[in-house]
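Missing here is one protein chain; the remaining ones are kept as they sit in the complex.
Coming up: chain A.
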Amino acid sequence: MADEIKQLFEKRLGRYQATIALEKTDRMPIATGSNYFAEVYSGNTKQETIYDSEKWLRAEEAFIRDFPEVDVLRNNRIWGPLYDAVGCKTYKLPGRDLSPRTQFQFVEDEYMKADEYDVLINNPLEFMMDRLLPRVLGELAEPGSIRARMALLKGGMAQVMMSQIMRNRSLYLEQKLGMPQPMTGFFLAPFDALADVMRGLRGVLLDIYRQPDKVLEACDVLVDEMVNLALATADPLKRYPIFVPTHKACFLSPKQFETFYWPSFKKTMERLIEAGYTIRAYLEGDWGHHLHHLLELPRGKVLCDIDNQGDIFKAKEILGNHLCIAGGIPDSMFILGTPQEMRERVKLLCETVGKDGGFIINGGCNIPYDTKPENYRAMIDAIIEYGTYDSSIDPKPLTGQAEESETPPLKMVTPWEVKLAELGDVQGDENLIRKPWELLEIMGYTWIWQWVL
């Protein structure tokens, strides 16, 4: 049985990886990044997904039982208790701020002031610790208070609990259900890191006009931080793409995009690709004017999700045989359409955009919560029927380049050398002390930066 599961896992992973790499495989993978439908398929509330990990897993187990053709299923969602422990203000959560059946949503505000660019540019870590976190995390509002110090303790502990949950989930999905991940680890385009939680859309648009040089400098500084965040949270085995949702590009003119968004985003992605990773980018909103820039990235290394506002046919035309794309089905069709409509749409996509591979059928960066099961079933059946390329191919995970590239060292506040100098000398095996020291430093550093998402 274990062998069968392993084979299934490898087949699914191989199919997914080959498609991203634009290599031949047996059929189009069924590989959504954010399958919201799966989370609530068994009748769970949206609150249960983020507060009751066991129920979430059971829901997906039921989903996999009924839709075994699916090739990947996501881990690593928001875990409510961590957000509560520190009082994170950037999300409204189901069951806490919203009804249990409403989906979680990002709430934007101006947490960084217009005159704080120099603080961010000169010392990003100090900026995060002293300025941003006390504003974004309500429990840290009064730095130094007992409550704030307690919140930091709880926040660290909750993070370890969450990591344990996600790790177990991932292992369970892999070893019991043969299910790989669509992505592991995350980062933001530097411009989005600045524009989402720090300045907000309104703030950053004004800054583009009022202090463009500062915006550019800040984006440059954030490249390093985003690379570090991505590498610290990515799959150490480099099997899965690293996830990047893009938020503000769709608001920018081509000129603004070229100037403020693209250079630092490109640099960040290039460094992750150099480190042996692939990337899954949600191109949210309409990227029609910006798509051609993605051709500057290495071939087959980035999977681009095209949103509902975008045009999948145009995306195929532009990105063509350079990068894999995903999308093509309006979200509303999953919810309000019929199986017949779904079948026709999938057929059309398979015969056009998907005919030579490098394509994954998906909604707009997601499968909606309210998807009708019969429509989802129709999508799968049609993909099997029209999206099979060559049944004689037996997909296997890719090996090679990824393992060879070295992961750069990760950031810490107090590197081991500093600590060692303070200790003078250690009497026993230095590595036994050094490794956990560094691991905890890296975890702490990552903890701080995750709140930009």
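Couple of notes before you dig in:
Here is the rule we use: a residue touches a chain if its C-beta (ideal position, glycine included) is under 8 Å from a C-beta of that chain, and two chains touch if they have at least 3 such contacts; residues count from 1.
Please note the rule applied: contacts and distances are computed from a predicted model.
Chosen from "Methanogenic corrinoid protein MtbC1", "Branched-chain amino acid transport system permease protein", "Hydrogenase nickel incorporation protein HypB" or "phosphoenolpyruvate--glycerone phosphotransferase", the protein name that UniProt gives for the omitted chain reads "Methanogenic corrinoid protein MtbC1". Here the missing chain is touched by one residue of A:Ser332, A:Thr352, A:Thr388 or A:Thr414, and it is A:Ser332. Of the listed residues A:Ala59, A:Val215 or A:Cys250, the one in contact with the hidden chain in the full complex is A:Cys250.
When the full complex is taken into account, the listed residue touching the unshown chain is A:Ser99, out of A:Ser99, A:Gln164 or A:Asn321. Residues of chain A in touch with the missing chain: 36, 92, 98-99, 102-103, 105, 107, 201-202, 205-206, 208-210, 250-253, 256, 289, 308-309, 330-337, 364, 368-370.
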